[in-house]
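See structure below.
And now, chain A:
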Amino acid sequence: MIPLLLILIPLLSGLAVFFLKEARSSKALALGSSVITLALSLMAVSSKGVLHYDASWLPGLGGRFTLMQDGMGKMLGLLTAISFPVVFAATYKNTYQKPAAFYGLMLLTQAGLLGVFLAADALLFYFFWELALIPVYFLCSIWGGEKRIVVTFKFFIYTFIGSLLMLVGILFVYAQTADHSFALQSFYNVQLTGKQQAYVFALFFIAFAIKMPIFPLHTWQPDAYEQAPTATTMILSGVMVKMGLFAVIRWVLPMVPGAVKGHALFVIILSVIGMVYASLIAIKQDDLKRLIAYSSIAHIGLMCAAIFTQNQIGLEGVMIQMFNHGINVIGLWIVADVIEQQLGTRKFSELGGLAQKAPTLAILLVVLALANVALPLTNAFVGEFLLFNGLFQYNIWIAAVAGISIILSAVYTLNMIQKIFYGNTVEKTNNAVEIDFNVQVVLGVLVVLVLVMGVYPQPMIDLTKDTVNAIFAHR
Partner candidate 1 sequence: MSKLVYLIPLFPLLGFLINGLGRKHLSKSMIGIIGTGSILASFIVSVLVFFDVKATGTSTVVTLFNFIQVKGLLIPFAFQVDQLSVIFLLIITGIGTLIHLYSTAYMHTEEPAHFGRYFAYLNLFIFSMLLLVLGANYVIMFIGWEGVGLCSYLLIGYWFKNNNYNYAAKKAFVMNRIGDLGFLLAVFWLIFKLGTATYSDVFLHVDKLSAFDITAITTLLFVGAMGKSAQIPLYTWLPDAMAGPTPVSALIHAATMVTAGIYMIARTNLLYSMAPGTQTLIAIIGLATAIFAATIALKQNDIKKVLAYSTVSQLGYMFLGLGVGAYTGAVFHVMTHAFFKALLFLGAGSVIHAMHHEQDITKMGGLKKFMPITHITFLLACLAIAGIPPFSGFFSKDEILMAAYAKNPIYYYVGLGGALMTAFYMFRLYTLTFLGGFRGTQAQASHVHESPIAMTFPLIVLAILSVIGGLIGIPEVFAKDAHSLGNFLTPIFAQSAALATEHHLEASQEYLFMGVSTLLIAGIIFYTISSYKKYQSTETENTGLAKLLENKWYIDELYDAIIVKPLNAIAVFFKNIIEKNIIDGGVNGVGKLVSYSSRQIRLLQSGQVGNYVLIMVLAIVVFILIWFNDLTLSYYLNRLFKNA
Partner candidate 2 sequence: MPIQYYIYLCLTLFSIGIIGVLTRRNAIIVFMCVELMLNAVNLLLVAFSKMHLATALVADKATKVGTDGQLFVFFIMVVAAAEVSVGLAIIVMLYRNTHSVDINFLNRLKN
């Protein structure tokens, strides 16, 4: 029952918010609903075993409303459930045109995301995949920045092409299943020849690679992150990019193991090129949002590479890193939003000396930034340690090249800290003040999460262990 409620609550409250008139009540309802979702998802995490829900849905097409929440589903459900209240609370004082529509669409996105993470039926999965995409399209094109129309159009077309390819893939596999069913298990059991596997892999993987994104399919991302309203960007980069990683693990790995093995080297090399490439570009960014975007591409590249190494350590690393990256990057976006809201600029060349004016913000950002460079005792270290370990076991040289991004990440992250916070104040930061209390609390919570997960990561590893073991047991 919990999986169903996890989807229904944001879906229904999202629809309800549309009918509200006042900004305050829609904010409150959105926040309240997301907190309830968080509580539910904590219940899911604390419960033992795999949670199921099954109901009839579209019998004519052979699709069923089947939900399945295993360790990975619980972990990503928790990430989604944490993200939304955090985002709502951190941007509580931002004002939007048509607030009811804004919050309604945000909640629909949450419903879509949770659906993607919980669906155990390919048709349902596709349905939620699109449900998560479409509200984001409206969020970006209505509340975005100056170039929002062009950028959102690109984002939408890009991801939609991917989705359609995936749909073709789903229908193809459906036709090949023994019992003509969209169920996850039937997809796992499908027998495909080597050539068929390669086609199916290509169809699915392009969709997921665009979503992650991995090099060279990434160019929608920095633009979209820059132009989207920051609350949406947080969701996009904190949770939505995990859809791609999640889907590869859930759908592609067990379904077409042969093709995965065959294409592993290709994908890993692309990912590693992307890591170094994105890190180098991040060094030269003058825009805080774009820097975070490229940094995120580099981190996702590492996770994608680790998935395709197909060893247990690497995959465990992906599991916890998906969660950790979400937490860290949302924290960084909150800081970016706070700075932009207060000072009206995100350009490093117009910032400086903020540590004197906002020491608390400086400390909180420094911790998040250190997590971004995967310093030990922050959460990202555990993840990256396992990820690199997996990559190393696949190929030493690839791991060494990927390791360059460790150095480069230190360069751009410290650049960022230095240019925003250190030095003397400049024109725009002369009158800066300390951040609001609600943002302090939110960032404080994130920082505590970062540290706790960095010092004691074992519960999270244990949570997702069953998924990893199942994948390796399957082959």
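Basis for inclusion: all candidates are chains of the complex that A comes from, given by their letters.
What we mean here is this: a contact is a pair of C-beta atoms (placed from the backbone, for glycine too) under 8 Å apart; a residue touches a chain by one contact, two chains touch by 3 or more; residues count from 1.
Worth saying up front: this structure is predicted, and the values here are computed from it rather than measured.
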Problem set entry | Touch-positive candidate for chain A in this complex, from 1 or 2 | 1
Exercise. Where on chain A does candidate 1 make contact in their complex?
Worked result: 154, 157-158, 216, 218-220, 277, 280-281, 283-285, 312-313, 316, 353, 355-356, 359, 370, 375-377, 381-382, 385-386, 388-389, 392-393, 396, 399-400, 403-404, 406-407, 410-411, 414-415, 418, 421-424, 456-458, 461, 465, 468-469
